[in-house]
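Sending over a structure as C-alpha cells; questions will come in a sec.
The other protein chains are all here in position, but one chain of the complex has been omitted.
Think of it as A, B and C in the order they're written, each chain with its own count starting at 1.
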Amino acid sequence: MPKDSVGQIGVGVIGYGYWGPNLVRNFHNHPQSKVIAVSDLNPKRLMSVVDYYPNIKTTLNYRDILKSPEIDVVAIATPVSTHYELALQALLANKHVLVEKPIANTSQQVLHLIEEADKRNLILMVDHTFAYTSAVVKMSELVADGHLGSLYYYDSVRVNLGIIQPDVNVLWDLAVHDLAIINTILPDKPLAVSATGVAHIKGSPETSAYMTLFFSGTTIAHIHVSWLAPVKIRQTILGGSDKTIIYNDLEPSEKIKVYDRGITVSENSSTADRYQQLVGYRTGDMWAPKLEPFEALYVEIDHLLNCIDHQQKPKTAGEEGLRAVKILEAACLSMQQKGSPITIH
Amino acid sequence: MPKDSVGQIGVGVIGYGYWGPNLVRNFHNHPQSKVIAVSDLNPKRLMSVVDYYPNIKTTLNYRDILKSPEIDVVAIATPVSTHYELALQALLANKHVLVEKPIANTSQQVLHLIEEADKRNLILMVDHTFAYTSAVVKMSELVADGHLGSLYYYDSVRVNLGIIQPDVNVLWDLAVHDLAIINTILPDKPLAVSATGVAHIKGSPETSAYMTLFFSGTTIAHIHVSWLAPVKIRQTILGGSDKTIIYNDLEPSEKIKVYDRGITVSENSSTADRYQQLVGYRTGDMWAPKLEPFEALYVEIDHLLNCIDHQQKPKTAGEEGLRAVKILEAACLSMQQKGSPITIH
Amino acid sequence: MPKDSVGQIGVGVIGYGYWGPNLVRNFHNHPQSKVIAVSDLNPKRLMSVVDYYPNIKTTLNYRDILKSPEIDVVAIATPVSTHYELALQALLANKHVLVEKPIANTSQQVLHLIEEADKRNLILMVDHTFAYTSAVVKMSELVADGHLGSLYYYDSVRVNLGIIQPDVNVLWDLAVHDLAIINTILPDKPLAVSATGVAHIKGSPETSAYMTLFFSGTTIAHIHVSWLAPVKIRQTILGGSDKTIIYNDLEPSEKIKVYDRGITVSENSSTADRYQQLVGYRTGDMWAPKLEPFEALYVEIDHLLNCIDHQQKPKTAGEEGLRAVKILEAACLSMQQKGSPITIH
Partner (left out) sequence: MPKDSVGQIGVGVIGYGYWGPNLVRNFHNHPQSKVIAVSDLNPKRLMSVVDYYPNIKTTLNYRDILKSPEIDVVAIATPVSTHYELALQALLANKHVLVEKPIANTSQQVLHLIEEADKRNLILMVDHTFAYTSAVVKMSELVADGHLGSLYYYDSVRVNLGIIQPDVNVLWDLAVHDLAIINTILPDKPLAVSATGVAHIKGSPETSAYMTLFFSGTTIAHIHVSWLAPVKIRQTILGGSDKTIIYNDLEPSEKIKVYDRGITVSENSSTADRYQQLVGYRTGDMWAPKLEPFEALYVEIDHLLNCIDHQQKPKTAGEEGLRAVKILEAACLSMQQKGSPITIH
C-alpha cells in the first residue's frame, strides 16, 4: 500500500552502518515523512536497503542526496570525523539537518554549523536520542517538580565490551550520551571538568575513562565509560536531598526507581556531638513509575518533523550539541593532564 | 566450660562500638587467644560485654588495658583521630597492636608507630580485613598466576546510605578498603592520584568522592565511594587482557565471576583499516570459582596470633597501613584542587 | 549487669541445635523474660550455652526443665518426632509451651495438646515465625484492606540445597512455612490439596515436592519446595485482580513489591470477538513499601509474653498448628497417590 505522499517531508539518510537502519525504519514508519534515498560507501549495505525497502533509492554518492529536490531533511549517520563537512554541505544545499552524536569534532566546527543554519532558517538538530527516552523525560519532570529536593549528584556507569573506535576515544563515543541526559535533566551547566583515562590497546584512543563535572553549589556529576567491561552496565544514580533515583536502562520494566531514602539534617543546633544529634537517616518507600513504551528515536523524529512544520527550534538543537562538544574538548584536555581541572567556557 | 588458658595469648580491646564486638567475638572464639578486658567510654556498651561475656573484665579507662600484665595484644577500634595516641601508648607499654583501618590520621604518625614497634620487636598490624577475605585471596592468586594477562584496570564502586563520620571524609572511611584490596592484589604501587569529591551536608566532610590511581604502564585504578546512595553497591571489576573478574561482595554464593571476554589485538599488520582487521572480540565462558566460607576477621586474627608466635611480620603490617594513608593524603590534596594529579611518595 | 528479675517470666529451652540458640538469644534479650535453663542431649552444645550465657543453667535431662519452679514457659526446639511427647509433658507440668514448627507429627496429637492446654488454661503456641515477619504482616494488611482486589493465587518457591531430614519429608520441613503465611494472609481455608513429589535419595523421604491448595471460588495456592536446588530461592507471588505482590525474602531492602499490573475485564458485552474487546492489559506503577526491620522471632516472643500476661490466645495458637498439620497430612496422602486430590477436614 503506497503512502499518501501529499504533505510528507522528504528524507535522505547518509550512512547505513550501525545507526542508519534505525533512522530509515523510523522515518519510513512515520506518516509525515518519506525516505527518498539512502547513501553509503559500502554497496553491500545498500543492497540490504534495497532488500527491505525496494522503493527507496540508493546511491554510493552522498551528493545525490544533497541534490535531490524531493529531500527536505538530511540525516547524517557516518563516522564523527565526517559530520562537519557533510552537515555543512547539506545546510549549504538548503536542507534541514539531523546529525548523529557527537555533532562534530570541535566546538569551532559546531559554531560554524549553527551560524550557517541560523542564516538560512534551517533546523540543525543533533541526535541526542537519550533526551527523548521515556526514562529521561520522566526524570526531567521529577527534577523540575522539585521532587528530589536539592540535587546532590549525577553518577553514571556506561560500560560494556564495545567496538573500539579508531578515530574517537570512549568519551566521545559513550560519555556523550550522559552529557545529553545531563543537559536535559539538570537545570545548571557544568563549570569545569576533571577527567582521567587510559588507552589499553596500543595505538588506539582511550578505552576507559572517568569524568567529574563541577557545577555551582555542591552538585557534582561523574561519568564512567569503558569499552573493556565484560558485561554491559547502564546505571545512573541521580541523588537529591529528598529523593534519589536509580535509572537502570537495561531493566525491561522498571527502568526508574525513586527511593525515599537519605539523610535529614537539622539546622538549629550548636552542640559538640553535632552529627549524632542532627543527622538523621530516612528509609522510606520505593516507587517505580510506569514509563511509556515509546521508541525514543520515533519520538525524536516526530519532534523534528513538528519543528520543521512549525519552524521551531528543537530541544536538541545545534546549541545542545555544542555544549556537549565543549565539555568533551575540556575533558580530553584534562585527561591529558591526568585530571587537572579545566574550565568549560 | 572454662578454656584451658595455658599458652593462650591475652587480648585487650579498646573501643566497643561498631567493630569492637566483632574483634571480641573472634578473639574469644579462637583457641589460642583469650580476651582479658574491654574498655570503652560508654558504660552502656560495657554492660553489653558483661551480659554476653561475664568473664571478660570491663573498664572505662583504657589505661587499665595497657597496665594489665595478662594482656599481650591490644586491639584498637576507636575513632580514627585517637588511633595514633592509643597505638603509641600500647607500644610503649610493650604490647603488640592491632589497629582499625585507617591506621592513623597522617603518614607522619604511622612512620612513628612503625619505628616504635620495630624498636621493641613488637607487631604493629592494621586491620585491613578485606586482605583476608576468600574473595580477595582468590583474586590475588588468579593475578599472581597470570590468569588475567596484563592488568588493565581496577574499578570499584562502594556506596550505600552510610553513617556520615564527623572527623574523616568518605575516602578515609570507605576507599581505604579498596586500597587494602589493591595493595593485596596488584603487584605495583600507584605513582599518582587524581581525586574529586563534594561535601553535600553543610559542615561535614566529603560525602561522595572519586579517585583515580595511576600506575606505571597502562594500569589504572578507580574508586567511587559515597555515603549518600539509596542502595548498597559493592562491585569491583578487575580487567585484564585475557580475563576479567567481576567481584560482587553482596552476592551470597558467587562473589567472583571470571569472564573470558575481551579484545584480542593482532600485532603484525600495517594496513590503513587497522581496527577492523586487527581488533577481535572474544566472548567465552564464565566461571565462578568456589570460595571458602571463612570469616575474614577470624582468618586475620589467626594470622596475627601466628605472627606473634613465630615473630613474623604480618601481611598487613604498619607499612601497609602507611601505604594506604599516603594515598589518602595525596587524594585529599588532589580533591582540594578539583582533581589535579598528586604524586604519591 | 544482672537484670532486675522481678516480674520476669522464666523460660526453659529444650533443644539447642539449629533454632534453639535463636530462641535463647531472643528470650535473653527481652526485658520481660529470663532464660533459666537449657537442655540438650549433646554436651558440646551445652558448653556453647555456658560459654555465651554463664548464668543460664544447662542439663542433659529435659525433665529438669519441667521440674523447675522458676520456669513458666517451655520452648521446644527438638526434632519433630519428639514435639508431641515433650509438649504434652510440659503442659502436664503446668508450663506454657512454645513448640517449633511443625507442632507435631499427626493432627491427632495436636488435638490432644490443644485439649490439655485448654483444660489447664495454658498457652500452647506454635513457632510459625513467618507470621510475625514485617513482610507477611504488611501483605496481610494489604489483603485485608482490599488493596489487591479479588485474590487470584498464592504461588511460592522455597528451594535451596538443604539439610535432608531423616524423619520428615520436605513438605513438613519447608512447606509448613508457606502454610503459616497462607494461614496469616488468606481469609479462607483450603478445602482440598493435590500434591506430587519424589524422593531422590534412596531411603530418604521426599526431597522435592509440589502442592496445590484449592479454596472456594477461584483462589488457588501452589507451593514448590526442594532440598536439592543449587541456589536459594524464596519467592512468593500473591496475585489479585487489582494488584499483585512479589515477595522476595532474600532481597535486603525491597522484600515486597506491589505491582499495578494485570487484566481488566469489561462485563457488559455480547460480541463474538469477546477477548479482543473486553480483556484489557494494565501496566502501572510499582511500589515497594518500607518494612520495619524488626527480627520476627523477637516480635513473636514479645507477643507470647504479652499473651501470658493478659491470658490471651496467641495469633499462632495450637489451632493454627493443627491447621498446618492437617494440610500436611492430606498432602502426603495425595503425594502417595500421585496427585489425587484429598479433602482437608
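By definition in this document, contacts are C-beta pairs under 8 Å (C-beta built on N, C-alpha and C of every residue); 3 or more make two chains touch, one makes a residue touch a chain.
Just so it is clear, the model here is predicted, and its values are computed rather than measured.
Undergrad: Which one, C:78, C:169, C:194 or C:316, makes contact with the chain that was left out?
TA: Spelled out, the listed residue whose C-beta touches the missing chain is C:194.
Undergrad: Which one, C:33, C:208 or C:316, makes contact with the chain that was left out?
TA: C:208
Undergrad: Hey, which of C:52, C:130 or C:152 is the one touching the hidden chain?
TA: Of the listed residues, the one touching the omitted chain is C:152.
Undergrad: With the missing chain put back, one of C:83, C:158 or C:224 would touch it. Which one?
TA: Answering carefully, the residue with contact to the hidden chain is C:224.
Undergrad: Just the residue numbers, please: which parts of chain A touch the chain that's not shown?
TA: 1, 47, 50-55, 231-232, 250, 252-253
Undergrad: In the complete complex, the non-displayed chain touches which residues of chain C?
TA: The list for chain C reads 152-153, 155, 157, 159, 161, 163-166, 192, 194, 196-204, 208, 210, 212, 214, 218-220, 222, 224, 226-231, 237, 239, 241, 244, 246, 259, 261-263, 265, 274-275, 279, 281, 283, 334, 337-341.
Undergrad: List the chain B residues touching the unshown chain?
TA: So the residues of chain B touching the missing chain come out as 253-254, 260, 283-290.
As a convention for this text, only the chains that are shown with their structure count from here on.
Undergrad: Using mean Cα positions as chain centres, tell me which chain lies farthest from chain C.
TA: The chain lying farthest from chain C is A.
Undergrad: For the sequence-identical pair chain B and chain C, what is the superposition rotation angle on Cα atoms, to the nearest 5 degrees?
TA: So the angle, rounded to a multiple of 5, is 180 degrees.
Undergrad: Take the average of all CA coordinates in chain A, do the same for chain B, and state the distance between these two points in whole angstrom.
TA: Inter-chain centre distance comes to 39 Å.
Undergrad: Identify all positions of chain C at which a residue touches two or more other chains, and write them in rising order.
TA: Within chain C, residues 253 contact more than one other chain.
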